[in-house]
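One protein chain omitted, others in place.
Take a look at chain A:
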Amino acid sequence: MQDQVDGMELETLYQRYCIRLKHALFLSCLSVAAATSAGLLITTCVMEDLTIGLLPITTMSILTFALFCILLASQFPIILESDAWALVSSLLIAVIVTTSILLLGQRHAPLPLFALLLAIHTMLPLSRAVALALAAVVTAAYMGWSIADRVNDERHSHYLQLIPECVLLVTASCTGLYYRHMTEAAHRRTFVGTRTCIESRVKLECEKEQQEQLLLSVIPAYIAAEVKRSIMLKMADACNEHSNRSFHEMYVQRHNNVSILYADIVNFTPLSEQLSASDLVKTLNELFGRFDQIAQDNQCMRIKILGDCYYCVSGLPVSRPNHAYNCVNMGLQMIEAIRFVREATGFNVDMRIGIHTGNVLCGVLGLRKWQFDVWSDDVTLANHMESGGIAGRVHITRATLHQLGDRFQVEPGDGIGRESYLADHKIETFLIVPPKKPESEAQNGNAKPPLALSDRHNSICGDGMYGMATPSGPPTRSRPSSKMTKYVECWGADKPFANIAESTLAKNIELTSGSYQKTLAMIESNLLPDRNTCLECKKSWNSEDLHPALLWFRNRKIENEYRSQPDAEFRCYIAFASCVFLAMCIMQVATIPRTIVLYGTLAPTFVVLTVFVYLCWLDGCCSPRPPSDTPADEPGACSPPGEVVTGSRCLRLAIFLVSVVLISACAAVTLVDYQPVLIPVASEGVVRKNGTNATEEEGEHSMETLPTYLYSSVLSLAAISVFLRMGFLLKLCLMVASVIIHIILYRYMDLFNDPHYDKFSAIPLEVKSALVLTVVVIFFHILDRQIEFTSRTDYLWKAKLKVEQEEVETMRGINKILLENILPAHVAEHFLASRDTQELYHERYSCIAVMFASIPNYKEFYDESDVNKQGLECLRLLNEIICEFDKLLLKPKFSCIEKIKTIGSTYMLASGLRPGEEENSTEASRKEEHIIVALVDFAVSLMTSLDQINRDAFQRFKLRVGLNHGAVIAGVVGAQKPQYDIWGNTVNVASRMDSCGIMGRIQVTEETAKILMNAGYPCECRGMTYVKGKGNLTTYFVKTPFDDK
């Protein structure tokens, strides 16, 4: 249904396009006709004896008047565009012009009629059938008149003369039809080509926009822009042979004077353990979605979600004066938000919030799985402020207090007593006194003693965020999970990528109607020329790409490319030119004395043309080449001549020139033979010049031949013009040259001495002939120009579209690369492909290996001083390390490993995160082994590469690795900045394996160790190890080549 409507709309658009083009032609034709008739009228008035020439003057006046009226009326677009007017005016013109030509031209009428027929077919806004009928009527009318005239006029009844006349008129119609057919086909092609171009571009753009939105919802716009720019730059200076990049690019910026807020959900872990995968993801999403909303309201930028920890920064990327105030407000609102959850579920969850003000470095590190992050000592401090805070209270430093002024009441925080880091750095802390709701305060404050500070060290040197808050007593109510989920649902936080969902929905609707309209509009604006294109110049005058008069492209390169395009229609041109030549032959053979010269010229020319036609048509269509045996790109020895002619511009030009010169010469060459006959007559002719009565034979002789020669001239003009895409200037020159030579030749041969058979006796016959020929030339020229103009603008437009399309495609490619860098491929696909992104993405895996690899001694290396640009250079080294690690991931054998994120200097990975199929038991155990072995191999590779970096950078970094396997939940949470993450006890234990491990060793749990030993990896038992939150566990170290170093 839609298709049909589309088709209809497009069809009408196409019709409008054609009509628009035709109108331009119509107006031009009218102008020329009106000008000619006006000129003729004035000349007649001046030169003619008024009493004698009353008929010509009146007729001419009426004709001129009518033409001018129509021209004037057609200036109004409404009139011009109505179908009725088109028909009426065309008919009117046809009738008036035919009558006047018949009345005035009499026996010289075929020449102007040729022009008229041409105009009827190509220029008047008529449908093909009407045009054909009209042409037939005109031809018949003239033939009828001609025969009648000859019957009446016994003396000059040259019945043979009828043949050339008839042939000429038929050829005129044929030429007109040929033009019409060729241009219509070309327009159709142009239109279809443009349409597909635009459609694909609109589609590409839609896709690109979608990806861009997805991208921008993950990383801030300015980072995305910077990364894109650098990719573009890299592509641009591809030829730059020697780029000595000692470091990887780092997209990190420094921001001074911002406030950092860390928030942690106290007691979240016991709650989360009771939730199912979808409930957990849903709950987290709702909760963090709510926080995101609060952050947005308070102009804070959420940075990251780490397990149940949430942190954001105010004053980024735009610096704000009230950043501290925003953060405190945000903290208070978060506490308020969690209070609802607590009350609803009865689960003792609360927020612990720490705020600090200072400087940060922010951006992305590494090569893969970018997450926007902040680093600095101030960030570390803020983190410790949170862990040294009190549940339900906002804990701030003096720096923040200083920024706040006195907008909040504070009380001494005494953070030193609770957190050793604060004590070490002698940080003075304060607690915000909540401004309102004393009764809720009473409820809270008393209900909870300060919760046992959980053991999380959420620092730049990340000891792992997957801290398990120690379960502080059994849940007060059973089954809180469903209630919790239900409760938080009513907040209605946005789903991840909700904005995209909406826009894709919008896009979907658009694709059916909107983008379609856009397509139409684009086609229209680009294809339809200005409506008052009189001589088609107007548009080209303003066009900056085309030369106004020559219609050449201003850009030489484009011009060359345009000219060297293959021309598949060339064989049609040459074929039709041969037909025109045949018509000429018939005329000449019929009327001119059949001398040896006549045959001697016609026959070779005919042979040459036939050879040309044969060459041009000798092509795939005659003998289809066997497919695929000869690849098309082999040297063109065996390619058919037709293809060669189509492809080679010089060859086409040569064929064109040879054919045209031959035809042109044939039109007049028989005069050579004619000359000796005429010479004696010529001397008489001079005598006779003043006297009007000619002797009978001579009159008959010249009477017989002159029209034929004139007709031949016209046909040779037509033969020149039918080579549609040959360059209209060249054709114009040839036509003018041909007309001038012919006229001079005829004049020199004294062919113009016959009596006037028309009503313009005052004007010399040669002038009249020249005038008519000129009008024909002008008509042809207008047509040529139009064709040239459309084909050139079409070419230009196509070239432009191609460039634009390439651009869009490039941008799309870059977006895709970035996107797949941020989300795992299958997740990105999920969000791009599924229209219904309302569904949260989450997946439960039964067997995933999780690894944490940290560099504990990076902390000692990190230092903020003026020497290293406030830590930027330290961060650069970290960037290098992470980049090296990321590069290892690219190895095919590590393809099952997915980087989850980096947390400070901790590198977090998981393997086996493949969507879909959970295999049967044997498969599963094999897979289990495979993913663990892959991770261990990867850990060894990490150590190797770190070793290399140590050697290069003179450092002593050591890797501490923790590994575990088991069930995890994977999902995407966060409305504003969705992040892919995994959760579960497995992850927590893996994090612990890292944090309580030993530098330079890989620590694994017992189950994992068993699998590894089965696979032939020697392990060494560490014995019972105390793991915070888990009690004593038996752990193992995997033996690596780095053990003894």
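Just so it is clear, a residue touches a chain if its C-beta (ideal position, glycine included) is under 8 Å from a C-beta of that chain, and two chains touch if they have at least 3 such contacts; residues count from 1.
The rule is simple: contacts and distances are computed from a predicted model.
Matching "IBH1-like N-terminal domain-containing protein", "ATP-dependent DNA helicase II subunit 2", "Guanine nucleotide-binding protein G(I)/G(S)/G(T) subunit beta-1" or "glutathione transferase" against the UniProt entry of the left-out chain gives the name "Guanine nucleotide-binding protein G(I)/G(S)/G(T) subunit beta-1".
Note that of A:His547, A:Arg563, A:Lys893 or A:Lys1010, the residue touching the chain absent from this view is A:Lys893. From the options A:Ser31, A:Gln296 or A:Thr810, the residue with contact to the chain not on display is A:Thr810.
When you scan A:Leu72, A:Val433, A:Ala654 or A:Ala825 for touch with the missing chain, the hit is A:Ala825. Along chain A, the points of touch with the absent chain fall at residues 231, 234-235, 238-239, 241, 243, 245, 627-628, 631, 633-634, 810, 813-814, 816-817, 820, 825, 890, 892-893, 895.
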